[in-house]
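Before we start, here is the structure in question, set down as structure tokens.
For this depiction, one protein chain was excluded, whereas all remaining protein chains were kept in their positions.
And now, subunit A:
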Amino acid sequence: MIEFHIEPRSGVAPYLQLVHQVRQALRLGLLSEGDRLPKVKEVAAKVAINPNTVLKAYRQLENEGLVSPKPGVGTFVSGTLGAPAVSEHEPLRRELSRWLTTARAAGLDEESIEALFRQTVRSPTEEER
């Protein structure tokens, strides 16, 4: 079972924060197929959050094929993110770490690195062009 939290200053809609937290838990292997998500009522009372927000998050996860509701029992993880868990990306992580060393050596600070990364993720890759 996972626990949710809400960060009011993040600028991300609360329901999306819940969706991200479930996806993140799947990525990290904290949730796997067959696990039950906390009941809407439990989340609402514990996190002090609108139950409709929890429902909306669960519906979105359902549309993404990640969870499915069993009426009267709860909502269960029924899918995977398609990509393997982060822990299985060791070679990619090492490559990225080498790239970061190069970037820092080129004089880029954290903020410039993040901006460059974000910009590159958004722009079409060589193959897509």
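Keep in mind that, in the parts below, a contact is a pair of C-beta atoms (placed from the backbone, for glycine too) under 8 Å apart; a residue touches a chain by one contact, two chains touch by 3 or more; residues count from 1.
FYI, contacts and distances are computed from a predicted model.
UniProt records the chain missing from this view under the protein name "ABC transporter ATP-binding protein", selected from "4Fe-4S ferredoxin", "Rieske (2Fe-2S) protein", "Multiple sugar transport system permease protein" or "ABC transporter ATP-binding protein". Interface note: of A:P8, A:G34, A:P71 or A:G107, the residue touching the hidden chain in the full complex is A:P8. One of A:M1, A:A48, A:V73 or A:A106 touches the chain omitted from the figure, and that residue is A:A48. Seen across the whole complex, the unshown chain contacts subunit A at 6, 8-9, 11, 13-15, 40-41, 44-53, 56, 122.
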